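The complex is shown incomplete by one protein chain, all other protein chains being positioned as in the whole.
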Amino acid sequence: NLPLVFITGPCVIESEELVLTTARRLAEIASKENLSLIFKCSFDKANRTSVDSFRGPGLERGLEILAKVKQETGLEVTTDIHEPCQAAPAAEVCRILQIPAFLARQTDLLEAASKAALQYDGVVNIKKPQFVAPEDCIHAVKKCEAFGLDRLLLTERGTTFGYGRLVNDMRCIPIMKQMGPPVIFDATHSVQTPGGKSTGGDREMIPFLARAAVACGCDGIFAETHPDPSQALSDGPNMLPLDHFASFAIQMQRFRDLFNEISGTSDIPSA
Amino acid sequence: NLPLVFITGPCVIESEELVLTTARRLAEIASKENLSLIFKCSFDKANRTSVDSFRGPGLERGLEILAKVKQETGLEVTTDIHEPCQAAPAAEVCRILQIPAFLARQTDLLEAASKAALQYDGVVNIKKPQFVAPEDCIHAVKKCEAFGLDRLLLTERGTTFGYGRLVNDMRCIPIMKQMGPPVIFDATHSVQTPGGKSTGGDREMIPFLARAAVACGCDGIFAETHPDPSQALSDGPNMLPLDHFASFAIQMQRFRDLFNEISGTSDIPSA
Amino acid sequence: NLPLVFITGPCVIESEELVLTTARRLAEIASKENLSLIFKCSFDKANRTSVDSFRGPGLERGLEILAKVKQETGLEVTTDIHEPCQAAPAAEVCRILQIPAFLARQTDLLEAASKAALQYDGVVNIKKPQFVAPEDCIHAVKKCEAFGLDRLLLTERGTTFGYGRLVNDMRCIPIMKQMGPPVIFDATHSVQTPGGKSTGGDREMIPFLARAAVACGCDGIFAETHPDPSQALSDGPNMLPLDHFASFAIQMQRFRDLFNEISGTSDIPSA
Partner (left out) sequence: NLPLVFITGPCVIESEELVLTTARRLAEIASKENLSLIFKCSFDKANRTSVDSFRGPGLERGLEILAKVKQETGLEVTTDIHEPCQAAPAAEVCRILQIPAFLARQTDLLEAASKAALQYDGVVNIKKPQFVAPEDCIHAVKKCEAFGLDRLLLTERGTTFGYGRLVNDMRCIPIMKQMGPPVIFDATHSVQTPGGKSTGGDREMIPFLARAAVACGCDGIFAETHPDPSQALSDGPNMLPLDHFASFAIQMQRFRDLFNEISGTSDIPSA
């Protein structure tokens, strides 16, 4: 009967100022609305559509900024890593190491992340690849467990559905929850429309899908936010405007409370 | 801010006794829990996997039994039709005529159903085909409107997802709601696993998907039920056991109440 | 080691003149290039996107025109039927009765078509629905066989792939061939892009996909043709221009000849 966790922040570290401004505002909201909130921002977007896309400040400078967020706001922070050598430095600063969906089958990355999380008392958040059935996430879980780590999160972020579109099979959530780790629903990347000159998105669908996921029992919501998404350097079309974050989170909490209340009251045995 | 509608009953008219027993029990539940409930049962399963599958008693005898349900229980009734000539007789008894998903592009069937519904003050419920994008349901709506009918329902029942499986794109619900008619979520057929010797199903997923759909704003839930699904002559693996129906419906109502409360409080403008 | 069969003609009977002009030209090509060719044209497009779309002259007038084609050109003819009552009259004129993909699970239509084909020494051509796995076509085959008919064709016309697009899983062809009936590849409908205001198509992909299907062992090619597809009243974007038909067919024949030559020379046993 835990409250929802919110993992949120701008997609990429555009500047120290943007990051700190956003984090301070999120910390205020978390405090006022009594939210469990973790600040997320990427130091490097390593798989952008084009070489001309903005990638971020890189590992070292990025971690400095995230450390400042932690110090100034008291929020725990998380970021995504792309190569094994990034795991230990990131784990020194970040409570949660996020494994990108495209990379969630790379054994060496899971190993490095697991070992770094063990060393720094951290958590590894594995994103379900777009090309993997929910049942098959168990392999990534077992890999991390084989490296000694059992503080894991699993994140649903949509499955490939034809070309240029993802679909959320909401059955993922109860299926993945049976594997043990809490399950996070990534509303931001689920509404991406990949392909074309740059990846687009359907931001207006975020509350619908996030409520659906909460009603299915997810333990947290991942939703990127930005003070002005129309000016964002990455994922603008699928981030929440920061002004909408508080009302979004309150709504999600109310669905979570109801889910907690009814939980188990009408399970249906399988056929 | 309307309450949810429930469309429910056994998949097929197995016998007068089964139908009346189930309908009486559903009428009691509806009365006790104050549910808006419509009784559904098919007189003919016209597209079963095999010629040896049970199909039902046929149009004439089926409508006699449905008329008896209406008379004895006071419940409104609905059934699906497969040929234009069945529309008028069915509309005489049934408040709602259901257009099967496979047939929802057949202009003559939509015309006959619309005209019959006009004549008998009824409603046409169009199921979104498994092979149609939600945006493209507008064509079926416009066809019915061209025949003079605007009392419509649209039903989501899953989209083809690879072989042997359906997926519910929950964005369907807000997209289809923008077309005007109320949107029903068919939990029973969404959890079918079509293919193989006979169509299977994942009944235990019904409450998850139905809650998700309510959280996205659907106006009704279609969920078939049977006193003993393990003995059912059609769709057994994906019907609710009748004993679970009341707690299922109560849970859905609670999510609906919350949806009604929060509705509009945190819409996100599109990008 | 049979030659390929070609099933071709305009999508819909736009007028007697168009049909006869096209049929005469196709008969000349068939004679000159020694093609096994069956003339196809629909008397009714029963599932158009909109009520305003052109549907055709209807059953009676349509069959008169097809009978004239047969008489004047000597070509066998085929058409699609949509209701059981159309089977017998159509079978009197047409050597092959085509079952539309959306309707291929409707038992009554398969029964009526099978019985009519039995009576008139005809053939039933079942199109694989867009929502059915190739393995599951066996059920439609068994239904027809249960009604006494074993002169069948199976047609691949694409599978639902996300929204607004079909994909041809070329493994369909060897899988469906194991069921007994010859397998036809429908190049015209495979390149449809369903959805939007009207169904579009990628005509330039027809030779690629048709060659691929021949290389997989299909026994015939279905490809609609029209003297001026840009003026066609249905399926214009995915019909072959009549001027290209002869070179298209010759190319397909050459791939068929090679397939016949190598057939069986390097089968790989399954794992």
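The chains carry the letters A, B and C, assigned in the order they are written, with residues numbered from 1 in each.
Definition applied: a contact is a pair of C-beta atoms (placed from the backbone, for glycine too) under 8 Å apart; a residue touches a chain by one contact, two chains touch by 3 or more.
Here the structure is a predicted model, which means the values were calculated and not measured.
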item	value
Touched by the hidden chain, restricted to displayed chains	A, B, C
Touch with the omitted chain, as defined above, among A:H82, A:R95 or A:H244	A:H82
Residue among A:R105, A:R151, A:K177 or A:R254 that touches the chain left out of view	A:R105
Which residue of A:E28, A:E72 or A:D136 touches the chain not shown here	A:D136
Contact residue for the chain not shown (choose from A:T159, A:S190 or A:S234)	A:T159
Residue in contact with the excluded chain [from A:S15, A:N34, A:N47 or A:Q178]	A:N47
Chain not shown, touching residues in chain B	161-165
Interface residues of chain C (partner: the chain not displayed)	159, 161, 167-171, 173-174, 200-209, 211-217, 229-230, 236-238, 240-241, 244, 247-248, 250-251, 254-255, 258-259, 261-262, 265-271
Residue numbers in chain A that touch the chain omitted from display	46-52, 55, 82-84, 102-103, 105-108, 129-133, 135-136, 139, 142-143, 146-147, 159-160, 163-164, 194-196
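Following the convention adopted for this analysis, only the chains that are shown with their structure count from here on.
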item	value
Same-residue or different-residue interface between chain A and chain C, half as cut-off	same
Chain centre separation in whole Å, for chain C relative to chain B (CA means)	34
Of all residues in chain C, the ones touching two or more other chains	163-164
